[in-house]
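Can you keep this structure in mind? I'll have questions shortly.
And now, subunit A:
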Amino acid sequence: MSEPIVRLRGVRKTFWRDREPVPVLDGLDLDVPEGSFEALMGPSGSGKTTLLNLIAGLDRPTEGSIEVAGQPIHQLPEGALARWRSETIGFVFQSYNLLPVLTAQQNVELPLLLRRLPRAERRKRAETALRIVGLEDRTQHFPRQLSGGQEQRVTIARAIVNDPKILVADEPTGNLDKGSTKDVLDLLARLNKELGKTILMVTHDPHAAERATIIRKLDKGQLA
Partner candidate 1 sequence: MIPLSYNVRSLVERRATTAAAVLGIALVVFVLSASLMLVAGVEKTLGGSGEPDRAIVLRKGSDNELSSGIEIGSVPIIAAAPGVRSGEGGGLVVGEIVVVAAMEKLGGAGMSNVLIRGVAESVFRFRPEVRFTRGRAPRPGTDEAAIGARIAGRFRGLEMDRTFELRKNRSATVVGIFEAGGSSFESEVWVDVETIRQAFRREGMVSSARVRLESPAAFEAFEEAVEQDKRLGLEAMREIAYFEKQSEGTATFIRVLGSGISFFFALGAVLGAMITMYAAVAHRQREIGTLRALGFPRGSILLSFLVESALVAVAGGALGSLGALGLGAVRFSMMNFDTWSEVVFSFTPTPQTLATALGVSIAMGLAGGFLPALQAARLRPVQAMRE
Partner candidate 2 sequence: MSLAGIAASDLMRRNRLRTALTLGGVAFGVLAFILIQTVISAWEIGVTTAAKDRTVTRHKVTFVMSLPKRYVEEIRRTPGVKQATWSTWFGGKNPLQEREFFMAIGVEPESWLDVYDEVGVAPEERSAWIADRQGALVGDVLAKKFGWKKGDTVKLTSNIFPGEWEYRIHAIYQPLRKSADRSMFVFDWDYLNQSVPERQREQVGWITSRVKTGTDPAALSKALDAKFEENEVQTLSQDEASFQRSFLGMMSAILGAMNVVSLVILGIMALILGNTVAMGVRERLREYAVLRAIGFRSSHVTRLVLGEAAALGAAGGLLGLAIAVPIVGGLGKFLEENMAAYFSVFRLDPGTAGLALAIAVGLGAAAGLIPARGASRLPVVEALRRVA
């Protein structure tokens, strides 16, 4: 495998609840090779979401360095970090988080608004992304007119429309039934294999984890 695309060194994250420190991550080192499909497991409250947020540039470590795709993000200013996220990271959430007032296609188009692209081009890319997730016949549906599995596939389309290097998925199948879970996992595996996306997925489901190339376990602030 080539250079790691994600490199964490001595990452510590401490939350404060009232005056009391809540240490979550305790001097973590992590290397994620480019093109891998990783599953992150661990008991509830162990810090999986926290770790994912740090890697995705949503949150900042209390201590330590985070380098993603060659960029040390722990020291990027807010504005630059936002732009970096839009170019590098695709997000898949457990509860989809689609904007209910926009159609599937408009939701997928959202991240493209941050780029100077002609309207027609944005549309084409959104359609392509929806085709990749197999929803080309649902482009004009609103989220509430879709099933949970379909909603999650729209979210995935939104995550890949900017062609990011990394997808982060926090319990992407947590709200789905068996059939839909399989669809979504198949899709992620295909994106990993065919498009070479690095995928970081948090899951509680051992079957889901088995689809990944690497499984990591987080416990008591340390990776096992």
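A few comments on the model shown:
Convention: contacts are C-beta pairs under 8 Å (C-beta built on N, C-alpha and C of every residue); 3 or more make two chains touch, one makes a residue touch a chain; residues count from 1.
Here is how the candidates were picked: all candidates are chains of the complex that A comes from, given by their letters.
Only a predicted model underlies this, so the values are computations on that prediction, with no experimental measurement involved.
Candidate 2 is the partner touching subunit A in this complex, chosen from 1 or 2.
Considering their complex, residues 49, 53, 56, 58-59, 78-79, 82-87, 91, 93-95, 97, 99-102, 106, 109-111, 113-114, 119, 122, 158, 162 of subunit A touch candidate 2.
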